[in-house]
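One structure follows; several queries about it will come next.
For this depiction, one protein chain was excluded, whereas all remaining protein chains were kept in their positions.
Going in written order, the chains are labelled A and B, and every chain counts its residues from 1.
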Amino acid sequence: MDVREWALIAFTILSQMAVGSFIILGIVYFFAARKWGEEEADRLSDRALLAIGPVLVLGTLASLFHLGNPLNAYRAIANVGSSWLSREILANVLFIGVGAVFAFMQWRKISTSATRNVVALVAAAIGVVLVFSMSQIYMLRTAPAWDTIATPITFFTTTFLLGALAVGAAYVANYAYVQRKEPGCADTQCEIMRSTLRWLALASVVLVGVHLVVLPLYVAYLASSDVAAANDAVNVLMGDYGVVFALRLVLVFVGAGILGAFLYRNASSPGREKILGNLAYAAFAVVLVAEVMGRFLFYAMQTRIGL
Amino acid sequence: MGEQNFLVNAVTNTVLNRRSFLKWNAALGGTAVLAKGGLSFGLEKSDKAAAQADEKIVWSACLVNCGSRCPLRLHVRDGEIVRVETDDTGDAEYGTHQLRCCVRGRSIRQRVYNPDRLKYPMKRVGKRGEGKFERISWEEAYDTIASELQRIIDEYGNEAVYINYATGALGGTVAKSWPPGSSPIARLMNCVGGYLNHYGTYSSAQMSTAMPYTYGSRSSNSIEDIINTKLVVMFGNNICETSMGGGGGKVFALQAMKEQSGAKFILFDPRYSETAVSVVDEWIPIRPGTDAALVAAMAYVMITEDLHDQEFLDEYCVGFDEDHMPEDVPAGLSYKSYVMGDGEDGMPKTPEWAAKITGVPAETIVRVAREIALTKPCFITQGLGPQRQANGEQNCRAIAMLPILTGNVGIHGGNTGVSEGGYGIRVMGFPTLDNPVKASISVFMWYEAILRGAEMTALADGVRGVDQLPAPIKFMWNYAGNTIVNQHSDSNATVKQLEDDSLCEMIVVIENHMTPSAKLADILLPDITNFEQNEITSGSAGNTGYAIALSQAIEPQFECRPIYEMCAEIAKRLGVEEEFTEGRTHDEWLEWVVEETRKNNPDFPDYETFREMGIYKVTNPGEPSVAYADFREDPEANPLSTPSGKIEIFSKDLYDIANTWEIPEGDVITGIPVYAATWEGYEDPLREKYPLQMIGHHYKARTHSSYHNVEWLRKAAPQEVWMNPLDAEERGLELGDMVHVYNDRGRLKLPVKVTPRIAPGVISVPQGAWYEPNKDGVDEGGCVNTLTALRPSPLAKANPQHTNLVQVEKA
Partner (left out) sequence: MANQLAFYFDVARCTGCKACQVACQDKHDLPADMRWRRVAEYSGGEWVRNQDGSFTQNVFAYYVSVACNHCEKPICQEVCPASAITKRDDGIVLIDEDKCIGCRYCEWACPYAAPQFDEDSGTMSKCTLCVDYIDAGQLPACVAACPSRALEVGELSELRAKYGDLAEVAPLPEAKLTEPAMIIKPNAKTKPVLAKAGRLANPEEV
């Protein structure tokens, strides 16, 4: 592991979080707007939406650190025809672009909300393509530990898990802000936040379930594979980095599972916003750490067929 | 990723990845210059589009001591060697083949342009061995050496001046370090009354001493005679690693002979060597130092099954059975008596008996004995590994018993059991005059001769030429050698002894690099390499003999000077300049050598032509040579030069030596070759404390210690200790773990190569790595001689460096 691999970890985690947040935000917005009206939904989401921008830019910058020759970075999209890396970069650029257009339109309330929704849908679709491309980069026929369905599943799970918890945390922060600056709307916002957090908590519990189902299956698959490189990967996971692997499982379980469950319970009964907020922050932080560890392991398991 | 802790790994790599940060620094507009320089000395990336036009190509050669002398064609641009190629004359057909150099020759740039290169003359300051030196002028260096030399000669006599064994420049003609008697130093010393000489070599002392007792000399069929054989049986013969190059190297010849003859190859070696990898069909692992036991058991099988060649034994040999023994020798001393258990020990040498000792299963011994006896002809040969043992003299004579028992001596496709030869052309040497001093010691005994020189005798210490040495060694010349510390045994002990400068008072080291031996010098002179002067070399590559005219490729580096000039300058100060030079320069001597060569061999090109050709090759016009063919044809008319004129399975001379020499407890000298259990052998009780037998094979990464400091080679073939998985498992070791290898003499630290390619109970630390003790005295360089013993072998009084007991543990 050197600077480059940390750069990749940062890049993939941050951009997946951004895509996840964008989509989750969209979904929440959709329901919130129907129930509480667009104005309240805007009030809930706009600031969170704007926060995605820096995350994305940060991720993209991090990705540059992964390059040995960053001065040539513009060439990274030269081979969209066959390179998933090119496709990823292209999708990343497009996602930033369309996302920024949407954020700008949304912020300034340009055009109709229907048009804005279309733009948002396009951005979301590009986001999905981005995460998909990312996963395809690793689905190399020469990298058996990566070349499994677990890669896209994991990437998308990470996307939505981090997205959900990031959005949850953002709402908590947003609520705190609203409470101070626009006390008039605090009650409604509180209600929206609570009900949203409940759903987000539920989603993250389900997503952690996906992780906890996929991971063992994946390890079992690698271990039973007759490709030596796959077995080597298991050895990395269970041997050299066994502690990290175990910790990652515990953290994701604690973060998304246990804290998620608490979050759900707390969000269901009124009062104690402070605890609720801290729970949301904690869940996000713990899962973020867990996912970084997961991604670290993902790269550590890079075992290739052949020499 | 290995066993490294994840955090340490992540942090060190992240924080310390200097280059990636520099890269970033550069990308962000920082100082790009920082990233350059200091990376690889002399290895700037060449301009991709650079024209080849400004390059010249110079014929040169690699002249270190690996048995080869390979042609190199150096590309020189702006006074710098920028690329190395090898012979481009000839083709890929054996006989007209290109003499391609080995991996080391390929790396020559990193040896010439090496950060360890000595730059100017230096004298020691501080304690000897501390490695502290001060730059001096050449004048001061010459003056000091001349006056010290004169003082020591005056005080102790010429016998106190020793020219140490040194093979770093053995391939040259004038700039030649080996044999020391043929070096310019010897010529210088012979002009001023001579020097204490030595006999034998670290390479083959036991074999060279022992074989003549059997055959009267140490001859063998040439390697190309394998073409005429059906079965090749090798003992500790690792041609594919010890003879790697094309010039003089035998590996290409061996492979070609195997392909052309279709012969089966069997190898007895504790290691599955590179030769086992490439040419051997059946590898039979054997414990070090036990070959004689194996041979005795095979003889047992042959005799009991009547597979031996009784007629041959009767007609050509002495000492096989009681009917063919010399007179005045008691009964029961014949080889047959020994094998059948009718001799002194009363022990029949059955396959079961040998299996316990050698590790070779009894069935295998029986099967291979039959195969050898029934396949005619059979080419039996040995490397020098089996003889570099505490019982090495016995081993090599014992191995020769197989061709003798089966009548394979003196015929095509057979051999004598001695290392195979090749076809060569003779080039005249540089005349070094006669040495007035008659005394000589065994090559391995200089350590003793420093300590108790004046007590050493012929009968106890193998001193030759005189009954007793008159003086201890007080002055040591060391030109192109690393035996002072690195290649001799027990490095810790030798260093300790030499640190006392009241014993050996003056050590002059003439070197290219700051080696472990150089660090012990009183005066350290920087020699030029053979790429910085003209030279001539010659060699033999299977059926091809050749000579190379090396032309100076680059200017002498730094203040380095040629050896001839150094000796001439010292001669001048000793008042013998005229005798030394005879008015000739180094290059004029080379011309003289060619002229002299042409007197015997008119086909040899004249000096100018030779220099233009670069390489001169001659393919053997005749048949592959067969040792003792004329003897085999007519033993009466062409007797061997043994006392009896026959093959002496029993040597009366050895028998007499056994009865007259003062032989230390445990040393065995016998008329016939027997298995002698030795100190630190497989049967030594010391194995309870040090259970592993350690050998130190000659390694592709180096020629002995030469090339050790070449980065390309260190990465290509790292210094590591070979260990069998069974032994590794007992110690919880895995491939790449750092281990300590130790015994009472010292301790090494190096990584372990856990490999099925070595027998259980045996480890090998490739010899030649530089001795680098850390502050705790642990040798982190991994020099095998930190662990080897100073005790000489019985007859040759030579280095038993493959006989050692050690233990290994995780570092």
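The rule is short, and it goes like this: a residue touches a chain if its C-beta (ideal position, glycine included) is under 8 Å from a C-beta of that chain, and two chains touch if they have at least 3 such contacts.
Everything quoted here is computed from the prediction, not taken from an experiment.
The residue from B:Ile57, B:Val329, B:Leu503 or B:Ala717 that touches the chain not shown here is B:Ala717. Shown as candidates are B:Phe235, B:Trp283 or B:Tyr546; the residue that touches the absent chain is B:Trp283.
Residue-wise, the contact with the chain that is not shown comes from A:Gly68, picked out of A:Gly37, A:Pro54 or A:Gly68.
Of the candidate positions A:Leu140, A:Leu202 or A:Leu247, contact with the hidden chain is made by A:Leu140. Residue-wise, the contact with the chain that is not shown comes from B:Ala362, picked out of B:Leu307, B:Met347 or B:Ala362. Annotation for subunit B: contacts to the undisplayed chain at residues 19-20, 23, 35-36, 39-40, 43-46, 83-86, 88, 92, 100-103, 106-107, 109, 240-241, 244-246, 249, 251-252, 255, 272, 274-279, 281, 283, 285, 352, 355-362, 700, 711-718, 724-726, 735-736, 753, 755-757, 759-760.
The chain not displayed touches subunit A at residues 4, 66-70, 72-73, 75-79, 82-86, 89, 137, 140-143, 226-228, 302, 304-307.
One rule holds for everything that comes next: only the chains that are shown with their structure count from here on.
Per-chain CA centroids place subunit A at a distance of 65 Å from subunit B.
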